[in-house]
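With one protein chain held back, the other chains of the complex are shown just where they sit.
Letters A and B name the chains as they come in the text, with residue numbers starting at 1 for each one.
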Amino acid sequence: MKKFLIAVSALTMLGGAAISSAQASPSEDLKQFRAYFFKKFPGVKLQDYANGIYALDATRRFEWEAMEEFPPYEDGVEVGKKLFNKYDLGSCFQKGGIGIKQYYPYWDKKTQKVRTLEQDIMACLKKKGVDTKKAKIGWKKGKLAAISAYMAYTSRGKPTSVTIDPSKASLNAYNKGKIFFYAKRGQLNMACADCHVYNAGMLIRGNLLSPALGHTTHFPVWRRKWAKKTAAKKGKSGPLDGFGTIHRRYGGCNKQVRAKPFKAQSETYRDLEYFHTYMSNGIKLNGPSVRQ
Amino acid sequence: MQRRTFLKGSLAGTAVAVAVGAGLLTPRAVLAAWPKSAFKAKKIDDALAKLFGTADNTPSDKIAIKAPDIAENGAVVPVSVKASLDGVESIAILAAKNANPLTSSFSLGANALPQVSTRIKMGKTSDVIAVVKAGGKVYSARKNVKVTIGGCGG
Partner (left out) sequence: MASKTIKLRARAKGDTVTVKCLIKHPMETGMRKDKKTGKVIPAHFIQEVVCQHNGNTVLTADWGPAVSKNPYLSFAFTGGKPGDSVSISWVDNTGDKDSASTKIK
């Protein structure tokens, strides 16, 4: 109970910032979310937000474009494509699984829960009789992320099109995600919004904080940090090293404010993804993409 | 950006056409040609003397250095040098505060344009120095690049 009260008070303290009260509709939230960022960064167009900090800083953009010339994820996406075809994953999805990522996550009426792309991929693998443990397919990185990256790649250019189901249960999940986003947590007592809304565009040590608007368009992401870490651990580099799903990043961000991370694909993170992705509706997908 | 669509094409499998083959290219015998003493030099003047025969150089505003003002990752700093001088024979890139300042040197053939782009390692914040030999004379330009450490994102 105490946690919920804290969360609510965090909301009321916002005083007309990025969102309206907890009872407002998702479409109202979206309008206010965009208005906030448009005011904060005049001159940055809605579609530019898909590039995160590279829409805000020319110097960093120069380095990023240099990396994207021969993107480090090219080979990884090829691996994802091979796996996708090997396990015949297309047959589980609409349109053969090509160009459909913009609809994720969605409200699953059957389970009455938010459903993510990673969950549907896993479910398909299990349906095809793949022993995911033996094949070493986990939730946050590696092969699953590669398959998700391939599906993201085929969906490039499609505008984010998440539908918030109007049912009470769905709105409840949406609001839980919204509250999570704005609630402070961890020893550092920071909310997602602290970095990515109120301080977006500011420096935190040597890094620029990305705006939450447009956040989800480039996932799964190829992080140079993850690639370096994985290669160091294994002793050699592989094509999937830098990949990570959005839940991998949620966990990392929570750890950074010294909060205990939730498990990938936990209901908490799925609800967060529901709210978070909806806030980028309309912005064209451009994943996978290189990030720090 | 058009770049994205282009990448899709390359991944569609029509990628890079490559020639198989013995005798495709015969790089020069490396040990003879590689300017070892220039690369091992610890001071800028020594490196230039070993490379160009002289450490003398004239600062020129006809050499454009494109490099980030602040490099997020000192291990991969993109540097582009473009000279609008006549008769450019070679371009060298140095990182002033590296233990061995000379990072690379490029000899231009007859039809090459006087520009190169590469990525270098920088141990710390310092000037990136581009030295260009053109028409028998040596010119230079500098640009300061700050090298940072990562923050909460890194």
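Here, contacts are C-beta pairs under 8 Å (C-beta built on N, C-alpha and C of every residue); 3 or more make two chains touch, one makes a residue touch a chain.
Here the structure is a predicted model, which means the values were calculated and not measured.
Enquirer: Kindly state which of the options B:60, B:105 or B:140 is in contact with the chain not pictured.
Expert: B:105
Enquirer: If the hidden chain were put back, which residues of chain B would touch it?
Expert: Residues in contact with the chain left out: 15-20, 24-25, 27-28, 30, 33-35, 39, 75-78, 80, 95, 98-100, 102-113, 115-121.
Enquirer: To test your reading of the contact rule: which positions on chain A touch the chain that is missing from view?
Expert: Those residues of chain A that touch the unshown chain are 66, 69-70.
Simple rule for what comes next: only the chains that are shown with their structure count from here on.
Enquirer: Could you pull out which chain A residues touch chain B in their complex?
Expert: So the residues of chain A in touch with chain B come to 59-60, 62-63, 65-69, 71, 74, 77-78, 153, 156-157, 195, 203-207, 209, 224-225, 256, 286, 292.
Enquirer: Where on chain B is chain A touching in the complex?
Expert: Against chain A, the touching part of chain B is residues 3-4, 7-8, 10-11, 66, 68-73, 76-78, 119, 148-154.
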